[in-house]
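Data first, discussion second: the structure below is written as structure tokens.
What you see is the complex with one protein chain gone and the rest in place.
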Amino acid sequence: MALTREQLAQRVAQELKDGYYVNLGIGIPTLVANYVPEGIEVMLQSENGLLGMGAFPTEEEIDADLINAGKQTVTMSKGASLFDSAESFAMIRGGHVDLTVLGAFEVDVQGNIASYMIPGKLIKGMGGAMDLVAGADNIIVTMTHASKHGVSKLLSQCTLPLTGKGCIKKVLTDLAFIEIKAGKFHLLERAPGVSVEQIIELTEGELVVPDVVPEMSFA
Amino acid sequence: MALTREQLAQRVAQELKDGYYVNLGIGIPTLVANYVPEGIEVMLQSENGLLGMGAFPTEEEIDADLINAGKQTVTMSKGASLFDSAESFAMIRGGHVDLTVLGAFEVDVQGNIASYMIPGKLIKGMGGAMDLVAGADNIIVTMTHASKHGVSKLLSQCTLPLTGKGCIKKVLTDLAFIEIKAGKFHLLERAPGVSVEQIIELTEGELVVPDVVPEMSFA
Amino acid sequence: MAGFDKVVTTYEQAMAGLTDNMTVLAGGFGLCGIPEGLIAQIKKMQTKGLTVVSNNCGVDDFGLGLLLPDRQIKKIIASYVGENAEFERQMMSGELDVELTPQGTLAEKMRAGGAGIPAFFTATGYGTPVAEGKEERQFNGKNYILEEAITGEFAIVKAWKADRYGNLVYRHTARNFNPMAATAGKITVAEVEEIVEPGELDPNEIHTPGIYVNRVIKGNFEKRIEQRTVRQK
Partner (left out) sequence: MAGFDKVVTTYEQAMAGLTDNMTVLAGGFGLCGIPEGLIAQIKKMQTKGLTVVSNNCGVDDFGLGLLLPDRQIKKIIASYVGENAEFERQMMSGELDVELTPQGTLAEKMRAGGAGIPAFFTATGYGTPVAEGKEERQFNGKNYILEEAITGEFAIVKAWKADRYGNLVYRHTARNFNPMAATAGKITVAEVEEIVEPGELDPNEIHTPGIYVNRVIKGNFEKRIEQRTVRQK
């Protein structure tokens, strides 16, 4: 069974470590905050100028001056700090964020990522995504493995304009957890009930499959 | 009569305008603060991170955390702001300071300035001087016109390592107020009782002398 | 106005000198921390041919989006321009020139403009459409592209508090691009919620020193929220 959005978030959350500063992109990545493992503390960085993003506000707490990068109203967690956009991207570009989670349209075996533009269709801009992929060492891309029509999004070469070149090492799809190294995809884990054959079929780029591919586990 | 240190400061102060942000170098420039004309307000920038430098403190007011660029204890004037060194030099480099006053060993007809190093003798470093001369549009150099031995400091070409290239337009010496343009010194004013001949004699670089050279006046 | 008193009382004074074809830098992230009254004044003035530098371009009926229907903006430099139908129409038809710039690069370009740094290298955008026509260079084996600074004839920013000398303090994430925009305008105008006397702001806590600010006006802000998101108590 392909992972649900919630399961994708849950699996990413297993990669969190105590004391991590984390930037979560819009969409599925945002959900990761709901699955921080017990006994672990992370601080969320929002690139519009907040380190220590808290939960959504109650109706009474809503403050127009306090939003996240998705322009949603948020709160601050204890020990939060506020800063301007130059400082925020100094953190990001300077590699101070421990983990970045973001979505994509396509990734390829060279670690390239396309996530911001579909020529002639979707031209809204890259926002902070190009800075995030260029600045972070540790990035997890979350996406569906293939389109609704069964077209793979894990490619030998991205077809859409790139957001970043050679910067992606880990991809979590609804079917598999994959590492990118030395110009190949490497299958690390498969979604519960998903066969290796299914993954191979829906992966266009070269995929290295070890003898044993463990299923993801959700405690 | 050659100007005294105090008169040099007084003459520079006549160049101040209401609302000017001013950076005063160490030595004579520092004295300028004592001669701000009546009815005019200026704010002093100290490049170690203070805009709105006030008077020296009383014994009771002394605060080790509040010094100027000359490492002297100071106070803050009303409406002062504090910032880090990067921000301070952003102001300076970005041309936001209205007037910079600093000393020099030599200047030349190309607007070059040498003020920080005498090879083999004085190698203490340039501090903020290179940033100040490169960043400011409006700079007044204050210096003695010649050495004690009568060697001119207004040269056709600087002999010492440069602090900045082509950035000086105004020089106030103990003998004269001089403008630099189009590769020549231009005599604007002379110190009271100092003859044009004296100035010509002690100016090694090409000096343009108008028919009438007014004496400086000190109200 | 005398000395360092930068307070003006009318929006006409606040935006005096703005003329056609100028470049205007605007603070704000989405609709958060935008100089609402200054934007409204630009609409009123009907200034045309503007190049606007701002992370976003508002929405159809608020923020910088207000300058679109009368075609006041010739070109916009922004990182994200969704949520605006008229914007999309003008962009697609070629009436509006859009230069998409990564958010961090945009912030750094404005900071550089204010700080006298004409250009800097960044890894952001290397190997992407953003890098086209730009110099590429390796440092320590990593690839970077050269990005140039941005300055403007005007900067319009929104702050929480100002003193009369133009020292500014921002609140929460309404800070965003405002401090950098403030440094990079030849004339910087700050619209603020509250004006206090010099000395009332703690010098240690001033975000934008008054040296960057030319005019200060007290505004009334709607502070529209784009994504009102709440949790249950």
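Order as written gives the chain letters A, B and C; numbering starts at 1 within each chain.
Throughout what follows, a contact is a pair of C-beta atoms (placed from the backbone, for glycine too) under 8 Å apart; a residue touches a chain by one contact, two chains touch by 3 or more.
Fair warning: this is a prediction, and the values are worked out from it, not measured in the lab.
Asker: Using the touch definition given at the top, which of the shown chains does the missing chain touch?
Answerer: Touched by the chain not displayed, across the whole complex: A, B, C.
Asker: For the chain left off this view, which of A:26, A:62, A:80 or A:123 is in contact with it?
Answerer: If we include the chain that is not displayed, A:80 is the one touching it.
Asker: For a quick check of understanding: of B:7, B:88, B:144 or B:173, which residue touches the chain that isn't displayed?
Answerer: Per the contact definition at the top, the residue touching the missing chain is B:88.
Asker: Identify the residues of subunit C touching the omitted chain, counting contacts across the whole complex.
Answerer: On the side of subunit C, residues 108, 112, 115-123, 139-140, 142, 144, 148, 169-172, 203-205 touch the unshown chain.
Asker: For subunit B, which residues lie in contact with the unshown chain of the complex?
Answerer: Counting only subunit B, the missing chain is touched by 46-50, 55-59, 62-68, 70-74, 76, 82-86, 88-89, 92-93, 112, 117, 123-131, 134-135, 161-166.
Asker: Mind pulling the subunit A residues that touch the left-out chain?
Answerer: 18-19, 21, 40-41, 43, 45, 51-52, 76, 78-83, 87, 89-97, 135
In this section, only the chains that are shown with their structure count from here on.
Asker: Centroid from C-alpha atoms only, then distance subunit A to subunit B, rounded to Å. What do you get?
Answerer: Roughly 55 Å separates the two chain centres.
Asker: Cα centroid separation between subunit B and subunit C, in whole Å?
Answerer: 35
Asker: Would you pick out the residues of subunit C that each touch at least 2 other chains?
Answerer: Expected reply: 111.
Asker: So which stretches of subunit B touch two or more other chains?
Answerer: Not one residue of subunit B touches more than one other chain, so the list is empty.
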